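Sharing a structure, written as structure tokens. Questions coming.
What you see is part of a larger complex, with each chain still in position.
The first chain written gets the first letter, and so on, giving A and B; residue counts start at 1 in each chain.
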Amino acid sequence: MKEPIFDVAQLAHVEIYTPKPDATLWFFKELLGMEETCREGQSVYLRAYEDFYHHTLKITERDRPGLGHVAWRTSSPQALQRRVEALQACGAGRGWIDGDLGHGPAFQFVTPDGHPMELLWEVEYYEAPPEKQTALKNRPQKRPITGVPVRRLDHVNLLCSDPTPNKEFMMEQLGFRLREHIILSDGSEAGAWLSVSPLVHELACMRDRTGSKGRLHHICYWYGYPQHLSDIADLFAENDITIEAGPGKHGISQAYFMYVFEPGGNRVELFGDAGYLIFDPDWKPVTWREEELDKGIIWFGSPLPAEYFLYGTPAPEEEAAD
Amino acid sequence: MKEPIFDVAQLAHVEIYTPKPDATLWFFKELLGMEETCREGQSVYLRAYEDFYHHTLKITERDRPGLGHVAWRTSSPQALQRRVEALQACGAGRGWIDGDLGHGPAFQFVTPDGHPMELLWEVEYYEAPPEKQTALKNRPQKRPITGVPVRRLDHVNLLCSDPTPNKEFMMEQLGFRLREHIILSDGSEAGAWLSVSPLVHELACMRDRTGSKGRLHHICYWYGYPQHLSDIADLFAENDITIEAGPGKHGISQAYFMYVFEPGGNRVELFGDAGYLIFDPDWKPVTWREEELDKGIIWFGSPLPAEYFLYGTPAPEEEAAD
């Protein structure tokens, strides 16, 4: 058996674009209870109250919604070096940047589908001001009293013109493990769920039925308590936020989920529990065949609407017009 | 920075002793909804319905309750070889056994305090019989309809005459990471929470105030849904099972917990959620000072009874009489 690569440790942060920054910020701050760390230029940096670093979400004003970039933290400086070499060797590397607010040097690269990503080691930890310091020493700040506050960034789901090469790239170059995937009757792969930890995924690659490249399907924040999905659904219903689907329970990942659209147009998922966790070091990926798929997507709760499989950000038309 | 060791992947199973095997089995099977895989000699092998292997709990009849052994699965065959060499080099190794029902060759060793442990790679996966097969392909069998069924083995908590050398042993020889610990005013360490995964602990070492060596404080199974702690508490109250403490929320690990005694006398913890998860590869251990400890042990819910800090299995008197 080939030994696994443990060089990537975690999803560090995600940048999204929004054409409606005020409304997007209201959504994440007032309803999801996220905290603003700072602002610079057209960007605002946010974190959930149990996120340990400077930020996990960078919201940047743009004319269209979509993905800015995805950043991964490695297991060590040495691991970063090894992965950079691999990325350079395979031609995906784009080169180093000095860093950004909240982190040090980052190596930029792109997936086969063109999603911008970064790899980094040095991060700035969030330090709570006195009034937010808590006696719960493993929590970086007090639990907020606004909205139904999310606890931490969970995962990102990317639309891919073809999931397979993207999956293989993440596995081969970065050491992601395949946890679950969907194989259609024609043999093609409709989606793949990948992780570097016991989470079923920090990254999903799903087929973009519009044939577009490099789009975002959703980002996901985590509650850990199923009731909070109902609580935030109540606030969404009160505040004219469109719930696309859920609360319900996925088959894939077994997580309690809900999908909504933030006012800027990006889809956001919320997880109500940890689903199941994979500690088996020799995990055999779960394959969902086309005829098994309904249960795989939704174990209980209503089926996903057709739009779920088409909508991503940015819209394909606009992209074409770029 | 020294790179982390990723050689141990997970807690594979635990063996406990019971002087009342029928009552102990009733507790685990009828109330916690666990499944019996098989029996051999004085032992019965059980698993929770989302445990993937042959068993996670081996219950062996003995005159006194206590710990049989703790088994860890490595990340690969190579990792097993490396750890065996380290254990042999430090003198903790006891040698190989051919295996047991449900797993292949295992290397036996002891902690400094004398807790018997095993390291193994080859495991037998549970295969559900047709009537227990489920359409939820990432679940090894149907959810049972008996009791309030636990989902998987979570962790083990060992009493140690001195936690520090045991903690250091697990870190140095096996690659465990220190997540949280308690430092008393005299500088001594009262407890340490260690893990090889994002869980805050698969292993805790707590000071045995009786001065005994090698005792068990508790094993823990996982629900993942806080309500299930109330549900099983209701069944415990109905069925004369003594709840020692909880439901409540720990500061350390942030988990929703409850402690009960199974009829054989061993303490069992139940976790209602995942607590917080540690993905930071450069985690700075959380240190709870004596004056901060109340919140660390119980974030909310009633304080633990004094007995919590004294009771373990087997009883120290009996041990002395051995």
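Here is the rule we use: a residue touches a chain if its C-beta (ideal position, glycine included) is under 8 Å from a C-beta of that chain, and two chains touch if they have at least 3 such contacts.
Keep in mind that what you see is a predicted model, and the values were worked out from it rather than measured.
Counting all copies of the one sequence in the full complex of this file gives 4, of which 2 are shown in place.
Following the convention adopted for this analysis, only the chains that are shown with their structure count from here on.
After Cα superposition, the angle needed to carry subunit A onto subunit B is 180 degrees, rounded to a multiple of 5. Once the centre of each chain is set as its mean CA position, subunit A and subunit B turn out to be 31 Å apart. Against subunit B, in their complex, subunit A makes its touches with residues 1, 3-4, 6, 9-11, 50, 52, 73-79, 135-139, 151-152, 180, 197-200, 224-226, 251-254, 273-274, 276-277, 279-281, 286-288, 292, 295-296, 299.
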